[in-house]
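Up next, chain A:
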Amino acid sequence: MTVGNRTRAALLLLCAAVLACASAAWAKSRHPLRIGLGEEPRTLNVWMASDANSNNILSQIYQPLYRHTPEETEMVPWLAAGPPEMEADGVTYQVRLRPARWSDGSAFTAADVAFTCRLIKEFKIPRHYSRWKFVDRIEAVDDRTVRFVLKEPMAIFLTRSLTIPIVSEKEWREVADAAKKQKKPLATLFNHTVERPLGTGPFVLEKWHKGAFLHMKKNDWFFGQGLRIGGRLLGPFVGEILFKIYGTSDVAMLALKKGAIDMYWQGIQPGYIENLEQHPEIRIFSSERSALYYLGFNLRRPPFDDPALRRAAAVLVDKSFIIERVLQGYGSRMDSILPAGNEFWYNPNLTEYGEGLNREQRIRAVHRILKEAGYRWTRPPVDDAGKVQPAAGLRLPDGSLMEPLTILTPPADYDPHRAISGLLIQQWLRQAGIPASARPMSFGALLQQVKARHDFDAFILGYGRLSLDPDYLRIFFHSEFDRERGWNMSGYHNPEFDQIAEASEKTMDLEARRLLIYKMQEIIARDVPYLPIYLPREIEAVRTDRFAGWVQMLEGIGNIWSFCQLSPVN
Partner candidate 1 sequence: MDLLEPHPQGAVLRTSIMKTDSPIAVELVEATKIFRTKKTFFGRSGEQVTALDRVSFSIRQGEIFGLVGESGSGKTTAGRLIVKLDEPDSGKVLVDGVNLSEIRGHKMKRFRRRIQMIFQDPYQSLNPYLSVYQTVCEPVVIHRLAAPQKRLETVVSALSQVGLTPPEDYLFRYPHQLSGGQRQRVAIARSTVLNPEIIVADEPTSMLDASISIQIFNILVRLKQNLNATFLFITHSLAAALYLCDRIAVIRKGKIVEMGPAKAIIRKPEHPYTRELIRSQPRFRKKTEQRGSFRPWENGATSS
Partner candidate 2 sequence: MKTGNEQRDTLAAPAGRRDWLAGGWALFWENPIGKIGLILMACFALMAAASFVPPLLDPMYHPMHGVDPEISHATGPSAAHWLGTDFIGRDILSQLLAGARIAFMVGLSAAFMSIFFGTLIGMISGYAGRFVDTLLMRIADMVMVMPTLLVVLILSSLFGQLRIWTIVLLIALFRWPGVSRVIRAQTLTLKHRPFIEAARVTGASHLRIIFRHIFPNVLPLALLYMTFRVTSAIIIEAALAFLGFGDPGTVSWGMMLQWVWKTGHMFQAPYWLLPPGICISLLTLSFYMLGRAMEEVLDPRLRKEGESE
């Protein structure tokens, strides 16, 4: 009995203490911006960081030379003082820098820029090297001027190469030198642990309490403070940011409703919207994205080596159904590889497979397409009387029975939309007798299967944060990239396309390049190696009672413009 009593007493005491602590609310005068993160950032090593959460943090710290304005219409000089000056030879560019300082107060110089670019070239840093390998020389002309000499004219230099984040020579010189002496320099560089990243951005990292939160403070040395760039007066007007880590969106939404966070920096499911809208303090932002969600086919082997079957699949996939139900209307259909919002490059005159048809009409259309291409059924989807019926026994034009095929999708825990879309598409294909079954697979395994082994029939994948420059069209479909771990995952080979793609890479004249990109979109829409399905919208929710000034742009409100302009309400 005594033990029991003691235990009980101790428990009571503990509860009382906890409650007392809870009620003694945090009544300090601090007023930090509190942001929920879906996951902990992986790393603060900017070369290693490839996930959204790390990039979210690092984007506050490391800054590029140029960046897009919120309107996405043009690039504005950021760390650079003005637009790059091209010399007459067409391959030499000169960039003037703003007077800026690193967050420790030391000066930001041309040497830092040159160091960063050389580091990328020297270590062949994955993801960055492809944008720098065509740069021949990088020189710091003086403290505030950098000169780049290219091997040949390159369209993506301005938009893709000059937007990499610049790191400080001081921070990385020793690390790089030490790494070079190692057997595996790149791995050493990647695995270097960065405790306090040194940047030029509006905020500096104060503390990262692993598994719980990150604490950032205003960078007093931020070069943009008080400046007007892209028509906006920059702050930051927020003294501190607390990034809190919530494992699941549900809890983050509760936290938002409770007022424990001011913003959740991750797209949320449409399911939350209705409920959140009832809160007067919560505002929902629904933003355009530059993304692509598509069904990819394996063109290397039957049955999808036949364009007719791919077109038939394109007609069967009811994009509107997926958008209306799976995305709850928060998305738009895609017919090109490029999102329609990318107005300059987007070709609006492409085939819209199955548009406006209902289920039966689609099946009839597919029946027609496949019959013409020589396909036969033991039980056709449309009987002699013209009635739609469950189809069976689809035979290829060569007379062989179509083998069961699988559509690989990411697992539901990774992306429920794609997993469910896979199941829907499976049902739709079956209606025409195509023996498809959806098979969700862990993301790594799926990519291995599709990208490295090329062992699949079809898959559903997506790209987020595609650059505005459409150079990825070339990377996705040029036959040069049809190899192990290449991005031409379909195995699409078309000499005509290759030729246009190569030309588009080097054409510096915008209008001429636009025509080439238009043509490339047409070819892809005709041959359907990828069937673009939907472009989801980025839905974000913020509280309006503590901070205001969110800047909405492509990919949402979580951008550097917002953080430079947010200010406390009263």
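How were these picked? Simply put, all candidates are chains of the complex that A comes from, given by their letters.
Quick notes
Note that contacts are C-beta pairs under 8 Å (C-beta built on N, C-alpha and C of every residue); 3 or more make two chains touch, one makes a residue touch a chain; residues count from 1.
Remember, predicted model here, so these are calculated numbers, not experimental data.
Among the chains 1 or 2 offered as candidates, the one in contact with chain A in this complex is candidate 2. Contact residues of chain A toward candidate 2 in the complex are 248-250, 253-254, 268-272, 274-275, 324-326, 328-329, 411-414, 416, 419-420, 422-423, 427, 437-442, 445-446, 449.
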